[in-house]
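I'd like to ask you about the structure that follows.
Of the protein chains in this complex, one is absent; all others appear in place.
Should a chain be cited, it is by its letter among A and B, assigned in written order, with residues numbered from 1 in that chain.
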Amino acid sequence: MNVGYLCTYTPKELIDAAGFTPIRIFAGDAQISLATAHIQSYACSQARGSFERALRGELDVQAVVFTRCCDTLMRLADIWERNTEMKVYNLEFPTRVEEKSKEFYFNELKDFVKVLEEWGGEVTLESLKESFSLYYELEEKLKKLFSIKPDYDTAKKVQEMNVRDAIKLVDERLREAEGEDKKPRVLITGSVCPFVEVYKLFEDAGFALKDDICTGTRFFTFNTPPRDIGSVDEGLRFLVEKYFDKAPCPTKHFPKDDRFNYVLELAKDCDGVVFLLLKFCEPHFYDYPQLKERLEEMGKKVLLLELEFPIASYEQLRTRIEAFYEVIA
Amino acid sequence: MITAGIDIGSLTAKCALMRDGELIAYKVIKVSPNLEETARKVFQETLKAAGIKEEEVEKIIATGYGRNKVGFADKRVTEISCHAKGALYFIPTTRTVVDIGGQDSKVIAIENGKVAEFVMNDKCAAGTGRFLEVMAAALNLKVEELGEVAEKAKRATKISSTCTVFAESEVISHLASGEKVEDIVAGIHEAIASRIAAMARRVKIEPDIVLTGGVAKNRAMKKALEKEFGMEIKTPPEPQIVGAVGAALFA
Partner (left out) sequence: MTLKKLRASDKMKQIMAGYYMMGNQAEVNGWVTSGAPVELLYAMDIYPVYPENHGALIGAAKQGPYFSDFAEKRGFSRDLCSYARCDIGCVYAGTSPIGGLPKPTFLFACNNICNTVVKWYQVLSRIFKVPLFVLDTPFVRKELKESYVKYVHDQLYEFVDFLEKVTGRELSDSKLRETILNSIKGVNAYSEVLRMARHKPSPLTCFDAFINMAPIVCLRGTEYPIQFYAEMKEELEERVRKGEGAVDNEEIRLLWDNIPVWYRLKWFAEFFAERNACLVADTYTNAWTGFVSMDKSDIFWSMAETYTFIYLNIGLEHMAEAINRLIDFYDVDGVVIHSNRSCKPYSFGQYELQKMINAPSVVIEADMVDSRAFSEAQVETRLEAFLEMLR
């Protein structure tokens, strides 16, 4: 069984350990039409576009996990459940990401294991250990690949396949990957962007890339070293830590403003920062003005690109990206 | 009894004169900023066409978005109810009405001869006649020509923008990259049809589906909609005056 998910805070390891394949769901190329009958047009096009694919029967997914994220996805869970044959479960990742929420999330994970079992899966100590090490391997290899040269095509593909195949794919790409000459470097920050042509536009313009995108490095940037576990519960506690300490996202609340600090740190060795934001995405748009201000204080040039999926005009984007390049180079 | 229905839409004003449930004359004119004057004008012209004096008209019913500006009307009814009634007049088996006007499109579900449910487009103009007009202008065509041009298309260019402003620049960039005009026009029709079908899915769609409003005169639009709905669509002989006829029947 394939289990779909939308948010990178979803504990893929558990799904894999239960014997299912976690598959990330992205918006597609088709115009959003069927979804319009179920959700208003002021929902972001990642939500509408993903749901559109479900309604069109394009997803080979039998269940979907909605990990608590933004208001839109919170409501989409019910809408999805009512209009597809898929099983739907909402996993309440705490919005407050700090020590005191860990116990709560641990209990949420325990409940999730039960749900996976109801779906016919089984999480054992052995299967959990295996999934942990596979995902760790994948994440480390992706980090390595991206440190040579970011590869968004691969990053996207691995999110839509079994972790075992994903590792093979990254291995292959690692063999071919080549570094680049020195070029002006841009940090692309934002929500999701599975349309890999967009990154290509930046490369065509002459930029070297670095990103803080939910479908890019935020998918694999974890900071918790692997450790041996003696029981499933211990494994769950490890997962709590791993996900609490991952690359932070604006849908959460960190008491020490981790999110801002994270982006500011990433921007240090970049010449410019591009906000690649999805129209109607509240979490990112609330951060934008103040984050932009802080970046400009650091002397960075900033550009805002507002997208809607599917992307209507790459040419328009190209013009703006090239102009930005001219400003920086 | 002679009754008049006056439909003041966002782009055109329509008047229908009926004698004992029989359509005797109608007129369609462009709307000018003074809606009351527009209403008078279309009414007078229709009277003239029918050779009837104003005093002979017993009841005047106004509809359309300018209905409240028609001071001389006896009654006002929304275009939702009027299009339903008008469609039933022309095609008694109507169960679903799709009206595509200049600024609004609406889908009306009819049960037992009455409006059971309806939906309208949101504030933006995508999926309306206005959208077609903007695109026609961008392509240097007349709206009346769009249907014919679209029928020549071998394929339809994908138009992704749902916003009129963005779609316009998208169309221009397709032109610049050498896409054929007819393919772009076909794409525009597909985009509108998909918008309308999406909206229509919020109500129960049952055959017969009847297409009304000025856009119904565009054959390509009808075809694109039939493809989206997967059902045959009927159009009355003069789709643009359906609302006015419905109004006249409300007397």
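Quick note on the criterion: a contact is a pair of C-beta atoms (placed from the backbone, for glycine too) under 8 Å apart; a residue touches a chain by one contact, two chains touch by 3 or more.
Keep in mind that what you see is a predicted model, and the values were worked out from it rather than measured.
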Legend entry - Among the chains presented, those that the missing one touches: A, B
Legend entry - Option from A:Gly235, A:Pro283 or A:Pro310 whose C-beta touches the chain left out: A:Pro283
Legend entry - Options A:Asn107, A:Thr124, A:Ser147 or A:Asn261, residue touching the unrepresented chain: A:Asn107
Inset, instruction - Check the options A:Val3, A:Ala17, A:Ile32 or A:Ala77 and report the residue that touches the missing chain. - result: A:Ala77
Inset, instruction - Out of A:Pro94, A:Gly121 or A:Gly216, point to the residue that touches the absent chain in the complete complex. - result: A:Pro94
Legend entry - Absent chain, residues of subunit A that touch it: 37-40, 42-43, 68, 70-72, 74-79, 82, 90, 92, 94-96, 100-101, 103-104, 107-108, 111, 250-251, 253, 257, 279-280, 282-283, 285-290, 292
Inset, instruction - Spell out, residue by residue, where the missing chain touches subunit B. - result: 65, 68, 77-81, 104, 114-120, 122-123, 202
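Quick note on the criterion: only the chains that are shown with their structure count from here on.
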Inset, instruction - Could you please state the distance in Å, as a whole number, between where the Cα atoms of subunit A are centred and where those of subunit B are centred? - result: 44
Legend entry - Footprint of subunit A on subunit B - complex, ascending: 122, 124, 158-162, 166-167, 169-170, 173, 176-177, 191, 194-195, 197-202
Inset, instruction - Within their complex, state which residues of subunit A touch subunit B. - result: 31-37, 40-41, 308, 310-313, 315-316
